[in-house]
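One structure is given below, represented as structure tokens, and several questions about it will come after.
Omission of a single protein chain aside, the complex is shown with its protein chains in their original locations.
As written, the chain order gives the labels A, B and C, with residue 1 at the start of each chain.
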Amino acid sequence: MSAPVSMKDYENSARKKLPKSVWVYYSTGADNEQTLSDNCNAFSRYRLRPRVLNDVSKVNLGSTVLGTPIDFPVCIAATGMHKMAHPMGEIAVVKAAESMKIGYMQSIWATTSIEDVTAAAPDAIRWFQLYIYKDREITKQLVKRAERLGYRGFFLSVDTPVFGVPYGLRTTFSLPPNLSYENFKDLDISDGLADGESKHDLAERVASMVNPSMQWSDIAWLKSITNLPIVLKGILTGEMAKRAVKENVDGILVSNHGARQFDGVPATIDVLREIVQAVDGKCEVYMDGGVRNGTDVIKAIAFGAKAVFIGRPVLWGLAHNGQEGVRHILEMLRVEFKTALQLIGNKEQSKNY
Amino acid sequence: MSAPVSMKDYENSARKKLPKSVWVYYSTGADNEQTLSDNCNAFSRYRLRPRVLNDVSKVNLGSTVLGTPIDFPVCIAATGMHKMAHPMGEIAVVKAAESMKIGYMQSIWATTSIEDVTAAAPDAIRWFQLYIYKDREITKQLVKRAERLGYRGFFLSVDTPVFGVPYGLRTTFSLPPNLSYENFKDLDISDGLADGESKHDLAERVASMVNPSMQWSDIAWLKSITNLPIVLKGILTGEMAKRAVKENVDGILVSNHGARQFDGVPATIDVLREIVQAVDGKCEVYMDGGVRNGTDVIKAIAFGAKAVFIGRPVLWGLAHNGQEGVRHILEMLRVEFKTALQLIGNKEQSKNY
Amino acid sequence: MSAPVSMKDYENSARKKLPKSVWVYYSTGADNEQTLSDNCNAFSRYRLRPRVLNDVSKVNLGSTVLGTPIDFPVCIAATGMHKMAHPMGEIAVVKAAESMKIGYMQSIWATTSIEDVTAAAPDAIRWFQLYIYKDREITKQLVKRAERLGYRGFFLSVDTPVFGVPYGLRTTFSLPPNLSYENFKDLDISDGLADGESKHDLAERVASMVNPSMQWSDIAWLKSITNLPIVLKGILTGEMAKRAVKENVDGILVSNHGARQFDGVPATIDVLREIVQAVDGKCEVYMDGGVRNGTDVIKAIAFGAKAVFIGRPVLWGLAHNGQEGVRHILEMLRVEFKTALQLIGNKEQSKNY
Partner (left out) sequence: MSAPVSMKDYENSARKKLPKSVWVYYSTGADNEQTLSDNCNAFSRYRLRPRVLNDVSKVNLGSTVLGTPIDFPVCIAATGMHKMAHPMGEIAVVKAAESMKIGYMQSIWATTSIEDVTAAAPDAIRWFQLYIYKDREITKQLVKRAERLGYRGFFLSVDTPVFGVPYGLRTTFSLPPNLSYENFKDLDISDGLADGESKHDLAERVASMVNPSMQWSDIAWLKSITNLPIVLKGILTGEMAKRAVKENVDGILVSNHGARQFDGVPATIDVLREIVQAVDGKCEVYMDGGVRNGTDVIKAIAFGAKAVFIGRPVLWGLAHNGQEGVRHILEMLRVEFKTALQLIGNKEQSKNY
């Protein structure tokens, strides 16, 4: 195979290189995968209207997320267990993000701890994706560790009170035995080990807990234990966005969890405008879901997103050749976004086109 | 083949296990099968809008049909001749329904009599699907027997004054010789046997009669001979639903007969709202047609149905491995419905999402 | 192959039985065949809304065309050169129509003369499709002959001032040498034979003439030479229908010439309502194009057509086994139409459903 020159090439390479079970884990969506395919297809429902004959010799690609400048408005979404895709795992990904000067959102289910990620890429813009566990002490310890390590904010997943089961994963999936959920390894958990449970088992058990009783009042609690910005990840309607604004969140990530949890929810680009309008400037709005080209980025920005996040494409680049692959994915999107910005005729990013 | 984990798996298994003529009989729709495929596809025209951060640790899956509580809002629709799919036939199906605490609607064309079904599953919630025959005595005897056996209501088919011929059945179909329409076997039919006709032949003849002169005034007659609730099965428009309400029916089953009779009628989910609005709370509304996932159930409930009924999936489970297969089909829908309810963020079933 | 039981079966049989050039001639549409496929597909854009619980034990299938009763509202459209499909050609078709008591529209390009058709099926309801030629004498002779033979009206083609070239016929098509355009054989043409032209050649030449200068004033002329009813064949817009009414025509056949001439015009069922509304009862309206099922007939009747005409299906039946095949095609549509009428719950044909 010749060197990949497009997202499709990377996807095809990853499909070939990854063990089948890992490929299925990464690529699958919920139920009939209607929303999975719609996430990508929905972009084609919107048309670009170029302004011609502006001077576009200089364009400003930069944006900011939660006050931090990024070189271009594409950041890395939390996806789990990167060591399944490449031995360097999360380290490869965060270093690619660092080198491109864009943001990296670490998954709570990382196979590398936030400490090791920080040590490997101290200058990277890092955020931490997490849940509020029933045992709030767990959440508190994770928050405090992230604060000490210079993480710049939290993306709280609000769309998974329970797990939906992706169609391809109806048969059991489990983390390969040589890997572990590193963020939970050294937790000092108040209720301790269960009978006959090793510390490694405990980490897996805790990681797999989600909290069906999580509710709006938990946001206030989270704000009470940290001054870092908080973004709600997984909002899909204007009503929920307005409710989030009431809690004084710093941002909303419009996301359907990569269409992995709940088939039948809208494609994210289809609800982005509704949410931006509902928020009315009172917090930042980002989106993930189906972004594959620079023109997808343009459309999200045009609808009011400060940045987009990419998930599966990062895994494809990682599977192909680690840090270099992830970096190339980002470079392609950067070049395509720049070209799109010039072809649509905007010197400055703006939602006015 | 590994154990089935989805509706699709069961459908594929049934396609392989059943004799071709039986598969064709079960799977076929009328004419071009436009409505057949639309019944399923139509669900994807509606999008789910999740409410996040509600406490969904406890959700109530239950509903009621005609006053009888059911554990979750999926019941078994009348489909014919179950012994063609599995030797245990209707017995396997009703026992699966009994074990899951949901309702079982018995077809008039069952290959097991209502007496035998009742003996096998006395605690099952049972309803009886029937026609009003030209010879009302036939209907009366069926009604009286069902009453004595503890059936809880009647689903009167109003959409088949004549039979449409499913495309795949343009060549002759006939019941295998070792099976018979058991509900008609012991009828005491006033006009007796035709010349040279055996009692078995008579049962087949009567079963195959439908009544093109059935009309609204027949509803009043049926109400005059029984106090059990009456549901009209096969309503597809708001006008007809309003007319049914005038007759003081207890419920309406929005159904297009599995798209077997009349190609070109709407997908049921597409007309459910219209009918719920027309009925305006004056009787219960249910639907069948194309339900394959928990999210389909959620959508039907959201549009105002008290319960959905499933037809072909039951036959697939039955063909795969009898009672166990039917039970697994129901369990999958139960789990999926519960997950969907939690992911859409509703503690209580409600049409308000 | 087993005996055909559907339109699709007949189409497949014809594809196999006919010489390729003849199959291409009959099946092809103009350019990209967008309108060709749309003619059929458009029917699926309309949904049937059944009325239940009417007494449909007796339904009246009959209709009238230009005052002549027909047994059910499906007639035979003019299609050319039937002897290419079967040695009995037009004779087989008209006898099938006669036996089913529906109308037969004879093509000007028939390979059997109107005299021979009349002799073979004197009781058939016969109409004659024609053009107004530049040499009006030709048209006049044809009209007078048809009048003498008991034809009941004329369908004047108004949609072909020139021929569009069906895509599949860009290479030359010509009538097989053993056949001829019989209606032109004995014309007494005023300007006589061209140099070296045989009478047979002359017939072919005249038949292939169409008249690009035909105009509205020609209708008045045609009315001046005959008292038989006149139907305009090939109207596709409300404006044209209103214009036709001004000329006191007796009927309008909504038709796009089987999508053979002009790709990109609307499917006929899509414009039928517009035309019926424009006509406002001032003449009869019929349609052809894409009718393949009884439900298609129901939809056309519901939109206000007095009858539909079928073209290609007749050729398929003819190719399969002559008169018997054509008759079976008609019988299938009759049964399907009757069933559809009963399932939609109408005792009488009416556009009110």
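Heads up, the rule we're going with is that a contact is a pair of C-beta atoms (placed from the backbone, for glycine too) under 8 Å apart; a residue touches a chain by one contact, two chains touch by 3 or more.
Every value quoted in this text rests on a predicted model; they were computed, and no experiment measured them.
Though it is not drawn, the left-out chain touches A, C in the full complex.
Set against the missing chain, the residues C:Ala77, C:Met214, C:Ala278 or C:Val291 yield one that touches it, C:Met214. Check A:Pro50, A:Pro122 or A:Pro176 against the missing chain and you find that the one touching it is A:Pro50. In the full complex, subunit C touches the hidden chain at residues 31-32, 34, 158-165, 167, 170-171, 212-216, 218-219, 232, 234-237, 239-240, 243, 261-266. In the full complex, the hidden chain is touched by subunit A at residues 2, 5-6, 43-44, 46-57, 293, 295, 298-299, 336, 339-340, 342-345.
Operating definition for what follows: only the chains that are shown with their structure count from here on.
When the partners of subunit B are compared with those of subunit C, no chain appears in both lists. Greatest Cα centroid separation from subunit C: this falls to A. If you lay the C-alpha trace of subunit A over that of subunit B, the rotation comes to 90 degrees, to the nearest 5. Of all the chains shown, the one with its CA centroid nearest the global CA centroid is B.
Centre to centre, using the average C-alpha position, subunit A and subunit B are separated by 44 Å.
Centre-to-centre separation of subunit A and subunit C, using mean CA positions: 62 Å.
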